[in-house]
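Note that one protein chain of the assembly has been removed; the remaining protein chains are unaltered in position.
Note that the chains take the letters A and B in the order they are written out, and that residue 1 is the start of every chain.
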Amino acid sequence: MFLAVTGFAILRLHSLFAVVMLSGVYSLIAAAMFVALDAVDVAFTEAAVGAGISTVLMVGALSLTKQREKIPVHTPLLPMVVVLVTGAALIYGTFDMPNFGDPDAPANRYLVDRYIQESPKEIGIPNIVTSVLASYRGFDTLGEVTVIFTAGVAVLMLIGGARRRRRPDSRAGPEATRE
Amino acid sequence: MKHHRVLRIAAKLLIPFIMLFGLYVQFHGDFGPGGGFQAGVIFAAAIILYALIFGLENARKVAPTRIVTMLISAGVLLFAGVGVVPMFLGANYLDYSPLGATQQSGQHIGILLVEFGVGITVAATMIAIFFQFAGRGRDE
Partner (left out) sequence: MTFVLAHLNYWVVVVLMMIGLYIVVSRGNLIKKIVGLNIFQTSVFLLYISLAKVAGGTAPIADERFTVYANPLPHVLILTAIVVGVATTSLGLALVVRIREAYGTIEEDEIDLQDDEE
């Protein structure tokens, strides 16, 4: 509920600084929600990443751009229709979903029982999330780390070089090459 | 922000504990919630706090851009390298069992090393990205 309220506030506000701050609040509420849903590791990550680092990065980006959003002139009717149709289709889809907290839901059976019962014996560490993350699904995690690595390198390439003077009239052309 | 004495002293007190907490999360991830991803972010947060309070130039002295950039790839290499070692010991890629005397201790060592690699990459990437964003506007 709080999440939805914060989301609406983000939608309505035009001051980008307030939007960024609210998105930090939103992440913190989401983290609290994850704790309530027994996902302590995820909550930890969300609180550190969403409420901490990404807010700082967004403020950093804001300081390089501008603070206020332009008020939209036309009423966005078409996006509203698109979003409502998508939402209706998804709600229709949820009618077939298993009940909340159902231990017999397909997602909670088969492989998961094995992880829960065998991993303390096979891996020898109590935190099942860590053992699945680093051992059973090591390839996945390697891929994720590579994605982070690539994103970091891409950011360095995009804004890492010396700052180029902005030319309002001639953007394209040979002077577009950096430095 | 150099003239805010309260902030400076509070940050000086906090930063070692944030770093210690980051290391705790890093190496205690086997027993409680935590692990490389979270620890990396917390560690990066300590450096970013330092940069915010004491200025970017001082932070760049603490964590030189060159070293941070190297650490980004060092973490990935550590992860991938730990995966290769068992191949020489006759097991599959990323199967840590032969690293220790028993299967459990082998898995334990493997997970610790891999999480450490994750932590290095995440922390270095976050610090590098923050330095880029923060340093962008001031170079002129």
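Structural remarks
Going forward, a residue touches a chain if its C-beta (ideal position, glycine included) is under 8 Å from a C-beta of that chain, and two chains touch if they have at least 3 such contacts.
On a predicted model such as this, the values are computed, not experimentally measured, just so you know.
Here the chain not displayed is in touch, across the complete complex, with A, B. The missing chain lies against chain B, touching residues 31-33, 35, 37, 40-41, 122, 125-126, 129, 132-133, 136. Panel shows chain A; residues 1, 3-4, 7-8, 10-11, 16, 19-20, 23, 26-27, 30, 33-34, 37-42, 45-46, 49-50, 53-54, 57-58, 60-62, 64-66, 69-70, 72, 76, 79-80, 82-84, 86-87, 90-91, 94-95, 97, 99-103, 105, 107-108, 111-112, 115-116, 119-120, 126-129, 132-133, 137, 140-141, 144, 147-148, 151-152, 154-155, 158-159, 163-164, 166, 168, 171-172 of it touch the chain omitted from the view.
Definition applied: only the chains that are shown with their structure count from here on.
Taking each chain's centre as the mean of its C-alpha atoms, chain A lies 20 Å from chain B. For chain A in complex with chain B, the residues that touch the partner chain are 40-41, 43-45, 48-49, 52-53, 56-57, 60-61, 63-64, 122-127, 129-131, 133-135, 138-139, 141-142, 145-146, 148-149, 151-153, 155-156, 159-160, 162-163.
Contacts from chain B toward chain A in the complex involve residues 25, 29-35, 37-38, 41-42, 44-45, 48, 52, 69, 72-73, 75-76, 79-80, 83, 94, 96, 103-105, 107-108, 110-111, 114-115, 117-118, 121-122, 124-126, 128-130, 132-134, 136-137, 139-140.
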